[in-house]
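Here the complex is missing one protein chain, while the rest keep their positions.
Right after this comes subunit A.
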């Protein structure tokens, strides 16, 4: 990995070094891969291509894979990278525009590398989370409506049936009552106002 850095170093002016420290941090972005990711030359190439795509998309210039420089890789799979301008390889593209480009195409970069916001972190670049999905009616209101509808129907049914039963009982006058009771035993003497078969205690 250092060999590629050295090679590019020879193309650049001596002042531009592939050393990633605090002085050059303005131009460099550090990233972390937070899972067991097989890191080799081809994966690095894919990453560079993804960043090149993001930069081209954001700035409308044509970036090449060679414009993305990766250095100081660690076993954690974290490294610094820097973007050089396509017109002038010795000039570095500012950190802010790189950040904006990454932010704009973050989901695309994630999908290219088969990672997500939790497993691929660009230090200093906050992810843009998906907007919450707001359905037209909140789903709980639908269930609530169903339940209260059923309960309301139940109450109405019970009230109506009580009223109907009471009406039927009142409509039955003495004769109908007598006929019903005559079937059981004896005849009810209607001289009593209330035909009460049970005596009060």
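Keep this in mind: a residue touches a chain if its C-beta (ideal position, glycine included) is under 8 Å from a C-beta of that chain, and two chains touch if they have at least 3 such contacts; residues count from 1.
Here is the rule we use: contacts and distances are computed from a predicted model.
Novice: Given that one chain of this complex has been left out, which of "Immediate early response 2", "COMM domain-containing protein 2", "Metaxin-2" or "Transporter" is its protein name according to UniProt?
Specialist: When "Immediate early response 2", "COMM domain-containing protein 2", "Metaxin-2" or "Transporter" are compared with UniProt, the left-out chain turns out to be "Transporter".
Novice: Among A:90, A:107 or A:162, single out the residue that touches the unshown chain.
Specialist: The missing chain is touched by A:162.
Novice: Please give every residue of subunit A in contact with the chain that is not shown.
Specialist: Per the touch rule, subunit A residues meeting the hidden chain are 32, 34-37, 74-78, 126-132, 139-144, 147-148, 151-152, 154-155, 158-159, 162, 196, 198, 200.
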